[in-house]
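One protein chain omitted, others in place.
By written order: A and B. Residues from 1 in each chain.
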Amino acid sequence: MKTKRRAPRARLAAIGVATSCALFVAGCGAANEGGGGGADSGISGTISGAGASSQQAAMQAWIAGFTGANSGATVNYDPVGSGGGRTQFIQGGQIAFAGSDAYLKDEQLAQARQRCGGQVIEVPNYISPIAAVYKLDGVQNLNLSPATIAGLFKGDIKTWNDPKVAADNPGVALPATTVTPVHRSDESGTTENFTDFMNKAAPSVWTAEGDGEWPVPGGEAAQGTSGVVGAVGQGNGTIGYADASQAGQLSKANLKLGDQNVAPTAEAAAKILEESKRVEGQGPTSFAFDLNRTSTGGAYPIVLASYLIACPQYPDQAQADTVKAFLSYVVSEQGQQAAAQAAGSAPLSAALRGQITPVIDQIKVGG
Amino acid sequence: MTTTEVKPEPKAAKPVEQLGDRIFAGSAKGAGILILVVLAGVAAFLLAESLPAITDSGSELPEGLTAYIAPLVFGTVVSAVIALVIATPLAVAVALFISHYAPRRLAQTLSYIVDLLAAVPSIVYGLWGIGVLAPATVGFLEWLNTYLGWIPLFAGPPSVTGRTMLVVGVVLAVMIMPIITAVAREVFLQAPKLHEEAALALGATRWEMIRLAVLPFGRSGIISGAMLGLGRALGETMAVAIVLSGTGVVTFNLISSENPLTIAGNIALQFPEASGLTVNILIASGLVLFVITLLVNMLARYIVERRRDFSGAN
Partner (left out) sequence: MPTGTEPDKTEDQTVTGTLARPVTAETLPKVRGSLPRWAIGAFLVGSLVLVGAALAVVGFSVGLWVVLSAILFAVVTYATSRVVEGGRKATDRLVTVVVTGAFLLAMIPLISVLFTVISQGWARFDLQFFNSSMRGVVGEGGGALHAIQGTLIITALAAVMSIPVGVLTAVYLVEYGNNSRLARAITFFVDVMTGIPSIVAGLFAYALFSLLLGPGVRLGVVGAVALTVLMIPIVVRATEEMLKIVPNELREASYALGVPKWRTILKIVVPTTAGGIATGIMLAIARVIGETAPLLVTVGTALGVNLNPFDGRMATLPVFAYYSYAVPGVPREPFIDRAWSAALVLMLIVMVLNIVARLISRVFAPKTR
């Protein structure tokens, strides 16, 4: 960054000016907010969304890309959490779309249909591989089978030189360090997907069903992905789960599926949607998937699929136009690439995009 | 309208009554009543929102609301008590140092810094706790476990990340210490100078002067400062949510990875993903926290009132 090298005095003077500017609140506008009146496109609405915090980084990239091309439009996204996002969406009015780590179910689906006056649009827009991250001095590139992962997180495997870990990693010198599993202390879609994976892929070890709240006692708890990554990084012998892109300096375990070792990469994660079935009964505009957790075809099955929830029609013309344009951008190749860069997500496949785009194109104004 | 404006004792001078007086008195009274209305609103909101959770027959919580909230109450009390036990003596010492030991100019600077620290946002304490304090305590926790492990408080196994109840207590203590200090300092500074000088003139040492003239005068101030701090520690949300490794167990073991959560911390953690009845359950826990702080405040008032008669000064 250039600004870092500026002489301290000049920097202080500049800050002084800027501070007095900020203090006289309405005095000056933000330098990066040009006064474009939407001349470059017809889109000039303001829409707000709320929901999954997992999408936040990607959403910032989408909003930046979208408002860059449509300077008259404003999009806000409030990462209040999936549950909050769904509730707000159902309540209607204030937010135009929601981000959710899970698709709408039963009662909420009915309520959402009521809000939209018909069908509800649900599109997977953010696919992110969840990695088992660990810190174990002197050991990298561990391969772990689903059953071993479940054992580690359940507390059955107490030390790292346990035979089960060793069996997955022949020839690796494992220390006798105590295993400290770290899980999320807040309810989250990441936890739900991770526990659902363990339940489906290693049902004999992990008997609890997939749940947003960590279902078994013991272990260490930390708030949010940042908290888990921080806690795992602070200890030794720690293992946690987090979006692969957020792992930072931590080692990411490869998943041992049969005789393949699959790394938690975006490419391997993207394949999983193609192997998964669409959920029945959600309506024609819904692209909800039941993820295939037991894949053996080289796909990485610990994946968080987050959805955008929107209505096919909005009462206001500007709102309808803006939602349509924004969603189209989000699922476009360009938008998916932007998210992949900013948040490390797995881009949607061309085939899926081809199915989703026509549904979004039909968003219109109406009662 | 209370027309009986009779003072208990005859005053040397009586104010002149004016129209302006009535307006002013009325608006002052109105402001007070407004506060009562707001508080009634908060209480009504809490009750109305937690009613569905109280009357629910176990669809969301099979083991019942009490079983859900009890560990949280436990965690809340434990963390706040640790914070108070650490912070109060230190805060009194700091306040004494500023008011009676430090040179005047240094004292002014120090009190300024303390005021500033009282206003540091709790999220900063949270980030500091998880980024600086927790990693720094790992070795100390192991030491505690090795040499004092026979005390149930330090039974271990010690956490490898330092994100334990003890550390949360210390973070909260650091957070409330400036508050208690600020209040205590103010009352220490207001201790009657005549008493202090009289004590010194009788040949008392500085400590004897403080013990005889300052501390009795400041006792109620210390208590109300401590209660103010306790209130903040009980209700602290973000710092606890960020730092604590809370797994919802009930244990006095302060140094392991498994700790009870606090009510406020739990609300902050669970609220974003909550919908439907879960929200009501969380608000019901908020109601319990509200009642706890109410009890603490009543206790503090009671102690202050009772001690007033015995205090040496005033």
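As a working rule, a contact is a pair of C-beta atoms (placed from the backbone, for glycine too) under 8 Å apart; a residue touches a chain by one contact, two chains touch by 3 or more.
Predicted model only: the values in this text are computed from it and were never measured.
**Q** Which candidate, B:L65, B:A91 or B:L261, sits in contact with the chain we can't see?
**A** B:A91
**Q** For subunit A, which residues lie in contact with the unshown chain of the complex?
**A** 1, 3-4, 6, 11, 14-15, 18-19, 21-23, 25-26, 28-33, 46, 48, 50, 53-54, 56-58, 60-61, 63-65, 67-68, 74, 76-80, 88, 91-95, 223-226, 245-246, 248, 338, 341-344
**Q** Contacts of subunit B with the missing chain: which residues?
**A** Spelled out for subunit B, the touching residues are 2, 5, 7, 11-18, 20-21, 23-25, 27-36, 38-39, 41-42, 45-46, 49, 89-91, 93-94, 96-97, 101, 112-125, 127-128, 131-133, 170, 174, 177-178, 181-182, 186, 190, 203, 205-208, 210, 228, 231, 234-235, 237-238, 263-264, 267-268, 271, 283, 286, 289-290, 293-294, 296-298, 300-301.
In the analysis below, only the chains that are shown with their structure count from here on.
**Q** Please give the residue numbers of subunit A that touch subunit B in the complex, ascending.
**A** Within the complex, subunit A touches subunit B at residues 53, 80-84, 86-87, 108, 178, 180, 182, 185-189, 212-214, 217-223, 227, 230-231, 234-238.
**Q** Considering only the defined contacts, which subunit B positions touch subunit A in the complex?
**A** 130-131, 134-135, 138, 157, 159-163, 241-242, 244-249, 257-258, 261, 269-276, 278-279
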